[in-house]
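One chain of protein is taken out of this complex; the other chains stay put.
Which chain is which? They are A, B and C, in the order written, and residues in each are numbered from 1.
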Amino acid sequence: GNTPQNQGGGNQGGVKVANDEPGKKVVIGFSAPAADHGWMAAITNAAKAEAGKYSDVELRVVEGTNDVNLQISQVETFINDKVDAIVLLPFDGAALTPVALKAMKAGITVINVDRQFDSPFAARSTVLGDNHGMGVSAGTYICEKLKGKTDAVVAEIAGIDSLPLTQDRSKGFAEALATCGLKVSNRVAAEFTVESGEKAAANLLQAARKIDAIWNHDDDQGVGVTAAIKNSGRSEFFMVGGAGSANVMREIKADNGPHKATVVYPSTQGADGIRLARLAVQGKSLGDLVEVEVPRQVELYAPVVTKDNVDRYLPTAFES
Amino acid sequence: MSEDTVVTAPDRPATEKNDARRGISALLGSAAGRNTGLVVALVLLCLAGVVTAGDRFADLDNVLTILRLAAVIGVVSVGMTFVITGGGIDLSVGAIVALSSVWATTLATQGIANSTHWIVVVFTALAVGGACGLVNGVLIAYGRVVAFIATLASLAAARGLAEIISNRRTQILDVRGFTAFFDASVLGVPVLVVIFAVVAAAGWVLLNRTTFGRRTFAVGGNPEAARLAGIDVRRHTALLYTLLGLCCGLAAVMLIARTTTGSATHGGLYELDAIAAVVIGGTLLSGGRGTIAGTVFGVLIFTTLSNVFTLNNLSISAQAVAKGAIIVVAVLLQQRLARRSGT
Amino acid sequence: MSEDTVVTAPDRPATEKNDARRGISALLGSAAGRNTGLVVALVLLCLAGVVTAGDRFADLDNVLTILRLAAVIGVVSVGMTFVITGGGIDLSVGAIVALSSVWATTLATQGIANSTHWIVVVFTALAVGGACGLVNGVLIAYGRVVAFIATLASLAAARGLAEIISNRRTQILDVRGFTAFFDASVLGVPVLVVIFAVVAAAGWVLLNRTTFGRRTFAVGGNPEAARLAGIDVRRHTALLYTLLGLCCGLAAVMLIARTTTGSATHGGLYELDAIAAVVIGGTLLSGGRGTIAGTVFGVLIFTTLSNVFTLNNLSISAQAVAKGAIIVVAVLLQQRLARRSGT
């Protein structure tokens, strides 16, 4: 969460003037998967808002799609158009690698966001959320909370199961739990949407009669999960969220629901991508770093938000 | 013509006996009889549930969970049964549910609802759903656009509109009374389940006991004959889509109640789920034959299936493979049994 | 019957003139004529592209981009035209593409391909696709499972299987030669586009100039009449699905070439895209009438649409709404023009 929310605000660092000063005009193409859930919609919205802050940035946003073939063709169109940079959140990192390489070869600055390409040459710079780290953070937090209760029932509500990021999260979660002798007793998968979350949770609550802790990968589907929990009248467990929506953070702050914590997966990655693209094209460096160029890779941190530190994160949280 | 000049059919007694038998079996089995295969499939599924998950499956709470899950898609499927029986198809149901849910949870609606009565939310959803259905119906019946294409277009348009209205945010409903009403239970049965039951019963009566229902069969089975019989086929078709739209509006209300939200992502792939439930229930995709009971069984089979899978903690991929196999087996079973029962 | 016993029809000359006229119009217009509406819609779309995006649209590179995008779904749609013309439907095409792509990119296949020839990858994909199609066909033709349900089941099963095989990972293809071949161009035209053109041409010939095509029309138009005319309707139906399966296998190869990956998420919602292209092209969903040229136009309209949107930086939700409106307009246009041309 390094992005300022206020219009025209600069970096916290003191080089704001140099970097935000209008420079050479930069045309940026932006492509992301279909906005079929809140986090993904927030990514695009944040990117647009960020671009709006710079008079020297022209952003072209294309229809979000889950069809890799279509996304490839969108990038091809950007290449034909000779845009200066492409910020790409690929539906499938590996599948979009060839076309990203093609763009790089054509001299376009490609910024890879969230889902990583499988070639280091396919992007000038990569902004990554830490999916594995998210799982680790959530697992570690649950371990702490359940302190030594080795027979505890831990449930997991995953997101779209066929995405690699879901598997990374689950893997990290399982690893962290293993360190304190726990394991995932019940696992269901939803589809990142409110409705699917409600459905998955309703079934889950039947499958496990007593639960001590639930980790839900995504706060968007979490709205549905909360509704299902409320409906069941169960309260013997606590819940850890994922991604970090403003909603859930408000609930944590008020301490009036099952959520006791959430693990942030920044929805501002797209916005970061826009900034990096602009800086890279204009040949500027990243403010607080000594380096002359923007770095190759930025891996975002996945902090656990609890009642204690919620005020720090609430401002950058996305509204689901 | 008087009795004595009639050539008596030699097998008349047999026919009458047949008739009597048919009467009884109609009483006993109009639902169970024609749907034996489905009943058997559902029972097998339940057995599998009991064997693998024991009391966790056969528990009242779990049964209510299944029913509550079935309720939303069930209402849409009942409406879909009418459209398909009438020879149509609607791919836009999910999008209509999304649009209705979003429109009904806009701040404006919530404001009016809070200052008057929560029923405003309900009416908004129904009105939006009905209007979408009407647009579909008019395009198809009067504009003569193929139903598949017209509703595919509505699918795109309605979801887009829902995204614009909601700004792709999940809109949380904050209307007192609404949630209280829909979260309640009637004699232990959740209101949502009651609504589904009422819709299914009303749908059955409408399809089987009214002129509207008879005409639906005629319009779907032989539109030319229906026209020659003086039925306004186009108006009837438009009405069918409007009815389905209303069902989608109602489903949106139920979904809002379940999730306390309206969202452009609601109702994803409902079109496939609803059509699958209707078709597995025995309604002909080509029109002219439809059964509400079958549709209800179809919906229950699909929701029970995913419940049993979840109770057993199975991987989603294995679920998918098993689901495919089970669908085929259920249909084959239904066919064999239907053939044996001779109807 | 010998010529001389024939009662001569008095108005034979008129017929011949008619025939001649029909011959000419058939030459001129079999594609353009019956598809005037589609051509007009495509031209309007291109005009819109030129007006809003100027040279960026009318650029050769951009045209090739459109065609490359169209190629994969185009190959599937050509196969789908056969199945729909033959009175069927297939919802599992996307899943078959995914399964074929995953199977063809497994380490085992890659190992064999690397030690022998990359063509092994191609054959694997085709074999998997063809086998899936055959299973669909046998279930539908011999098992008499409704096509919609049978292929819905395959959809679930094939995707599940693809996920299991790939362990839900994207599999990267590392076979020399394969990528080199498919990334090449023939006289400036990318190989993928060439493949699409060849498939479309072959499909046209197969549908309009061969006994297989003629039987497809017969089977779709009136299966009972086709059966009584001596056509083996069931075998033919099974063949149609197998053909479509092969097309899906080929599409998988093309997708692997484009993405260098095989994945269980490939081909998402291809079923809707392909059916939409086929139906908007003028093939009847109820069977018996189908046109490859129309399907190609349908695919091009959809891909051009998304290209024009991409070039114009419209709000994403507005795009969806516009897409819905454009589909309806295209179909209405097609109908009006087809009616006026008197066919």
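Just so we're on the same page, a contact is a pair of C-beta atoms (placed from the backbone, for glycine too) under 8 Å apart; a residue touches a chain by one contact, two chains touch by 3 or more.
Basically, contacts and distances are computed from a predicted model.
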Name under which UniProt lists the unshown chain, selected from "Cysteine desulfurase IscS", "Cytochrome c oxidase subunit 1", "Sugar ABC transporter ATP-binding protein" or "1,2-phenylacetyl-CoA epoxidase subunit PaaA": "Sugar ABC transporter ATP-binding protein"
Omitted chain's touching partners, listed by label: B, C
Absent-chain contact - pick from B:L60, B:L107, B:L187 or B:L228: B:L228
Which residue of C:R215, C:R258 or C:K323 touches the chain not shown here: C:R215
Of C:I89, C:V199 or C:A226, the one touching the omitted chain in the full complex: C:A226
For chain C, the residues touching the chain missing from this view: 1-3, 5-9, 11-12, 14-15, 18-19, 22, 205, 209-212, 214-215, 217-218, 221-222, 224-232, 288-289, 342
Residues from chain B at the interface with the omitted partner, ascending: 1, 5-12, 15, 18-19, 22, 209-215, 217-218, 221-222, 224-232, 288-289
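Definition applied: only the chains that are shown with their structure count from here on.
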Rounded Å distance between chain B and chain C, as computed from the means of their C-alpha atoms: 31
Chain B, residues touching no fewer than two other chains: 163, 168, 316-317
Two or more partner chains touched - positions in chain A: 35, 161-162
Touch list for chain B against partner chain C, complex: 91, 139, 143-146, 148-150, 152-161, 163-164, 168, 272, 275-276, 279-280, 285-286, 316-325, 327-328, 331-332, 335
Residue numbers on chain A that touch chain B, as the complex places them: 35-38, 41, 45, 161-162, 186-189, 191, 193-200, 202-207, 209, 220, 223-224, 227-228, 231, 247, 319-320
Chain A partner contacts - residues on chain C that touch it in the complex: 56, 59, 61-62, 65-66, 68-69, 72-73, 163, 168-170, 172, 179, 255, 258-261, 263-266, 268-269, 303, 306-307, 309-311, 313, 316, 319-320
